[in-house]
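Before anything else, here's the structure in question.
A single protein chain has been omitted; all remaining protein chains appear in their positions.
Naming follows writing order (A and B), and every chain is counted from residue 1.
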Amino acid sequence: MTWQLFSLLVQASGMTILISTISILVGLGVAILLSAARLSHLRVLHGFTALFISFFRGVPLLVQLLLLFNLLPALGISLSGFATAIIGLSLCTAAYQAENLRGGFDAVPKGLIESADMAGFSPAQTFLRIRIPIALRLTFPALVNEAILILKASSLVSVVGVIELTRMAQNLSASTFMPVEIFASAGLIYLVINQVVAAIGRYAERRLPGMGQAAR
Amino acid sequence: MNFDIGVILAKGPQILSGLGVTVLIWIAGTFLAAALGFVIATARHYGGPLIGAVLAIPVEVLRGTPFLVQIFLLYFGGPYIGITLDPIPAGLLGLSVYGAAYYAEIFRAGYQSVPPGHVEAADCLGFSRGQTVLRILLPEMALIVLPPSVNMAIILLKETALLSLITVPEMTLTVQAIGSQQYAFLESLVVLALVYWALVELAGTLGRLAERYFSRYRLALK
């Protein structure tokens, strides 16, 4: 195991971080839309979100990604592997994040909504300014946890041809015949990234204003 | 677009054999993972700070790295360090060890959730240490660890799909192979997704039934 091989792995981990970060954020956006749909008065939307969440939590991510990579071309949509990987990871994490957020939205005290009502906020303003910020704070630890899960799950996009950390490790392993060193190094890099994310999460959690009260 | 799911369904017996391997590896792997996790958690709980610190390392490493990397290391790297395993044993071992790390955390939380007063009360009443563990600690823990354990079992069910990548002839590998043979790859993936979905929903329903059953038991305890 040379320094050169290791630096190739570190470079590839940039792709892992990039894909994971974009997917977490896009997934969060979709999860908020799903939450809005669930809080709306339209029954159709309730059914749709329930089905969406059940499917993306019920099917292995590997199968979801393979399905997406074969489905999009069949529908005449041609996207890069990178874009398709992000769509796949985003949809999957959105389902999990929506479940996390559900707990957060349910935990927003009713009185905070009433005080927004009395202050003249419209339902949309209440959702954007009161419900979302409080629900996000309440579920912030779950979001950090989900970020770590997605960082690990992003290894699956190697299967559909995106050159990220795991795929680079596979390629190097095949060409150097040093699978032990290379996969162990890849594992170490994942471990370090995840520890860093967890540490940032703990730091940010302490810095989030008003956490103590929101938790009441 | 030509979409014919029938050509996949016609291979029913083959799909069932893949399903059988998936379910067997899943159930065996979950039991082994839970058992190993319980041993680790117990050792960490009673073993003092040194054992606790030493055992924390593999748990954190396994929880901090992707399952895919772990099984690649085991299956492709294993022969270089004297561990040569066929796909099925390798898959079973990989799944069990991976799951054990998560179950160790679940049981650790379980141990911590039992109020010390309950154990002290048993001590005062003259229970031996073994009796305290068997009659007080474990029954109380069981109620607490059940929901996360069910959840973890479902995660492991989905993780078995990754074993197709080290050529374990489970459902994902089998159905994809049928798809290639029949030139119906998309169809095969749709069938695959639906079967997993049904399986996960079924496992989830069973888990909820078990939780309801045990929560009745908890009420009776009060």
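FYI, a residue touches a chain if its C-beta (ideal position, glycine included) is under 8 Å from a C-beta of that chain, and two chains touch if they have at least 3 such contacts.
Following the convention adopted for this analysis, contacts and distances are computed from a predicted model.
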Hidden chain of the complex, named as in its UniProt record, picked from "Acyl carrier protein", "Thiol:disulfide interchange protein", "Amino acid ABC transporter ATP-binding protein" or "Fe-S cluster assembly protein SufD": "Amino acid ABC transporter ATP-binding protein"
Partners of the unshown chain among those that are drawn: A
Absent-chain contact - pick from A:47, A:73 or A:109: A:109
Touch residues of chain A, complete complex, unshown partner: 109, 111-112, 114-123, 125, 129-130, 133-134, 137, 209-214
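Note that only the chains that are shown with their structure count from here on.
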Chain A and chain B, separation of their C-alpha mean positions in angstrom: 22
For the chain A and chain B complex, residues of the former touching the latter: 54-55, 57-64, 66-67, 70-71, 74-75, 148, 152-153, 155-156, 158-159, 166, 169-170, 173, 178-180, 183-184, 186-187, 190-191, 194-195
Touch list for chain B against partner chain A, complex: 1, 3, 60-61, 64-70, 72-73, 76-77, 80-81, 158-162, 164-165, 172, 176, 185-186, 189-190, 192-193, 196-197, 200-201
